[in-house]
Structure formats: C-alpha cells, structure tokens
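Got a structure here, written out as structure tokens. Questions coming.
All protein chains but one are shown in place.
And now, subunit A:
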Amino acid sequence: MPGLDFDVILQRWPEFLVGARATIIYSGISLFFASAIGLAVALARMSRVTPLRWFARGYIDFVRGTPALVQIFFVYFGLPAIGINLSAPTAAVVALSINSGGYLAEIFRGGIASVDRGQAEAARSLGMSGAESMRRIILPQAVLRVVPAAAGEFTNLVKGTSLLSTISVTELTRVAQVIVGTTFRPIEAYLAIAVIYFILNAFIAQGAVWLERRLMRAQGLIHV
C-alpha cells in the first residue's frame, strides 16, 4: 500500500481556495433567497386565504419529500425543455434556494407559533393590525428562537452545495474530483475538503451562538 502523500494535495491549495470560496458564495446567496422564500411560505402557510395555505403546504411537502439532487437536475436539465435556460451557477442558486426555503418555512412557522398567543392579543388590543403585530411583536421574538434550527439548515445548505458538482459547478467537491483526476490521490483530496467543510460549519455553529447572544442582548433578555 502506497503511503499517504499530502504534499501533492497541499500544492494545489489555490484550487481548494477557489472551491471553498465558491461553496461559501453559493450557500450564502442561497441562504439569503431561501430565508426570503421561507418567511413568505411560512406566512402563507398561516394565512387566512385558503388557496395560499394550500400552496404553501404543497410547496413544503414537495420540497421536503423529494431529493435535493432531483430538484437540481430538474432546474438545470428539466427547465430548458420548457424554454427556461439557466446557467449552471444560476440553476444552482435557484435549486438550493427553493430546497432550503421549504425547510426554513417549517422552521420559521414553528418559531412564530411558539410565541405566546397573549403577545398577539396584547398587540391587537392596542389597535395594531395583524401585519403590524407580526412585524413588531411576533417576528422579533420568533427570530431569536429559530436561530439554532436555521443555523442547522444553513449547515445542510453548505453540505448540499456538494451536489452541484454533478452539474459541473466549480465548488469544493468539484475541485476535489478534478484534483483526484490528475493526482490519483482520492483519500488525501477528499479528506482535505472534508476538513474544509467541517471548518466552515464550525464557523456557522459559532456564528449562530454569537448571533443568538447578540439578539438576546438587543432584546434585553440577557443583561451583561
């Protein structure tokens, strides 16, 4: 058995850097759109307009009930058949946002539902509209409660970007594949990107703790 050789891999660090940057950018942009989708779908899910509720329900169930890889293929290979041609990077962001939006919608809904009913009642009894009460009273409290679960979903999103290698988007996993193709060092290459993914997610976990404390402080829930 030939020994492990990390030198060959480490020499390729500029490519890993490019891959890591792409992974961060794809998951970051997708997180942004996924959050917007997630909030909209969560609110639709609780709307008094029945068709909106049905749509939201269908969206959530569909996204969570089908493989992310199939969703990516559908957007990239499927949509051109009906005249929608997206570049691979665009398709990547679209598919990941749609996917993650479904999970975030349920997380947000749970957060909103966890706020005591008395809060909305107090707001409405002051004369606030439903939207004002949601924006000023319910959502600020819900945000705080969903930080840990949303961070978990962000982690899933980062890991999910590895699926983009299948549509030839340059990101960490794709970079590793290419490097393996020329160096024939799969153990070293995949171990290297595993460590990078792990570090990225450790940052997310740490960031979530920081954000949670910051929000709590801003809302007067910790006093130091």
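One rule holds for everything that comes next: contacts are C-beta pairs under 8 Å (C-beta built on N, C-alpha and C of every residue); 3 or more make two chains touch, one makes a residue touch a chain; residues count from 1.
The rule is short, and it goes like this: contacts and distances are computed from a predicted model.
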{"item": "Missing subunit (named according to UniProt) among the choices \"Ion-translocating oxidoreductase complex subunit A\", \"Xanthine dehydrogenase D subunit\", \"ABC transporter domain-containing protein\" or \"ATP-binding cassette, subfamily C, CydD\"", "value": "\"ABC transporter domain-containing protein\""}
{"item": "Contact with the hidden chain (one of A:Ile137, A:Ala150, A:Leu164 or A:Ala189)", "value": "A:Ile137"}
{"item": "Where the missing chain touches subunit A, by residue", "value": "116, 118-119, 121-130, 132, 136-137, 140-141, 144, 219-221, 223"}
